[in-house]
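The excerpt is restricted to a subset of chains, each kept in its original location.
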Amino acid sequence: GYGRTAVDYVEGRDQEAQVSARVRLNVHATTSTDQGVDFGARVRAQWDQGDAGIDSVSPGQIYVTASGLTVAVGNVGTAFDNAGLLYSSEVGLISRSFGNPSGAFFAYSSKAYGSNTFLTECDDELEVPCSTIVDNQSRNRLGVSVEYAVDALKARFSYVDPNQTVGGTTEEIGVSVDYNWNDIALSAAAVKDGAGESGNDQYFLGAYYTLAGTENGVGLNYIDNNSSDTFVLYGDYVVAPLTTLSAYVSNNDAAGNDTDTAFGLGARYDLGGAYLAGSLERGYDKNVRGDFGVRFDF
Amino acid sequence: GYGRTAVDYVEGRDQEAQVSARVRLNVHATTSTDQGVDFGARVRAQWDQGDAGIDSVSPGQIYVTASGLTVAVGNVGTAFDNAGLLYSSEVGLISRSFGNPSGAFFAYSSKAYGSNTFLTECDDELEVPCSTIVDNQSRNRLGVSVEYAVDALKARFSYVDPNQTVGGTTEEIGVSVDYNWNDIALSAAAVKDGAGESGNDQYFLGAYYTLAGTENGVGLNYIDNNSSDTFVLYGDYVVAPLTTLSAYVSNNDAAGNDTDTAFGLGARYDLGGAYLAGSLERGYDKNVRGDFGVRFDF
């Protein structure tokens, strides 16, 4: 897991500068059979500043792995959400980008299904009616995922039934593929009926090119969010040892935007075991947000 | 703890085939004094498919052990529920049997006292008014248990006060004894005022005979559930290395039964560190249920 804390500035909210913090603990129990098959169970306990406590540990996941093939049941990561480059334009400590997908789809649930965190996000960003999304955050949600990794290829499939105890629900189906080819990483993903909403299909294509012999690179993502399209061009540049600058510019054609162009700048300094990071972004509502803080993994 | 997942078929419910899953994590902290007395504390975090998350870690238990005698306070296992052979006719991955006791009594609580899981079970199976049982699932429940183990003998006593902060409650008292004698295991138990319901007394007698030099055996259980009696005859047979078949036939004379005879068949294949298991049963309502899946311990 990890811990992080940052000052988080968001222009236009009641108290523009607030402190953000997160403690994430992953509990991971495994066993291996005599045939070399690995079985495991996962849960996550996560606290974010603004939660009264860890009101609920996450729903559980059971998985089995053998020869590069992993099948998981329960609270699974989904193929679309796990696509390798989907979030790679993110900057700053809190890892945000206006070039991220803006549609609704299922993902690994860090807290209880239907928790407040999800509802809050719902109000802010989604393009499918929140009521539908919330209804689909049922305690009877069931996910199944399959991942296959071989050499430079990773392929994923996921299936999520919003409520397996009743008939007539719309299941979300997703696929994604990552492939590394010399200095180029490619990633593609699709999700049908995202978040269990019929017709809420979304698509993603991304590529990242690393300059040979460096950690400098440049990437381009295209996301069809169903009700809008997002293009984002981004890059990373190591300006000094341990110090990386990142930047992105994204274009989104959603109807309600004040502007279709957003951009962000980020910096990160590696402390060895922890890092300092900060960012400054301007969004589609022309408001500025920024963060600065520290994160460490354990 | 352990993880398990199975396809669970229950005839007659809205969606007959559903996926069942459980992640159980036992947290167990101990210390030893200079005199060789062991002190410990336990809590359990358990998620079942159908829970929104681990909404509550179980109530705690404090215990002390010395010279085979263990005294526990808090959320204790009860003498009746822990009787050695009470559940030994169970088959399949989810470990179910229509030969299990159908009365209400206290047991170790894997989730919060009065959690939804209990309420759900209440609707399905209990023979004492649910309202009484639910009222007794108070957050002020207090249990005390004593267990004594010496050679082939295990004796247990337990006491549960549904609410220690008010007067006038009816406490549940239970005793059980297990004894191994050559190839025969014997088990007996009694509970007075089960689940804190006055007059809800229950009794159990069981025996299991193992064929010398094998793991094949046959057992017979008798349970007085207070409002009905259950007899169950069951057996296990190792048909091939690592592969065990089990079966039972049970008779219950409860008033509302469509039939008084239920039976079940189970199979289990050991993977070494994990096992596959499946079952098929027919209940007192003439409906069929079955499961097939995998479980691993860690």
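Order as written gives the chain letters A and B; numbering starts at 1 within each chain.
We adopt the following convention: contacts are C-beta pairs under 8 Å (C-beta built on N, C-alpha and C of every residue); 3 or more make two chains touch, one makes a residue touch a chain.
Keep in mind the model is a prediction, meaning the values are calculated, not measured.
**Q** Note that 2 identical chains are shown, then give how many the whole complex contains.
**A** Counting every copy in the complex, the total comes to 3.
Definition applied: only the chains that are shown with their structure count from here on.
**Q** Mind checking the rotation angle between the two copies, chain A and chain B? C-alpha superposition, nearest 5 degrees is fine.
**A** For the C-alpha superposition of chain A onto chain B, the angle is 120 degrees.
**Q** What whole-Å value do you get for the distance between chain A and chain B if each is reduced to the mean of its CA atoms?
**A** Using C-alpha averages as centres, the distance is 41 Å.
**Q** Which chain B residues qualify as touching chain A in the complex?
**A** 1-5, 14-15, 18-19, 21-23, 25, 45, 47, 49-55, 57, 271-274, 294, 296-298
**Q** Tell me, which parts of chain A touch chain B in their complex?
**A** Those residues of chain A that touch chain B are 27, 29-35, 37, 39-43, 55-62, 64, 73-74, 109, 111-115, 139-140, 142, 144, 164-167.
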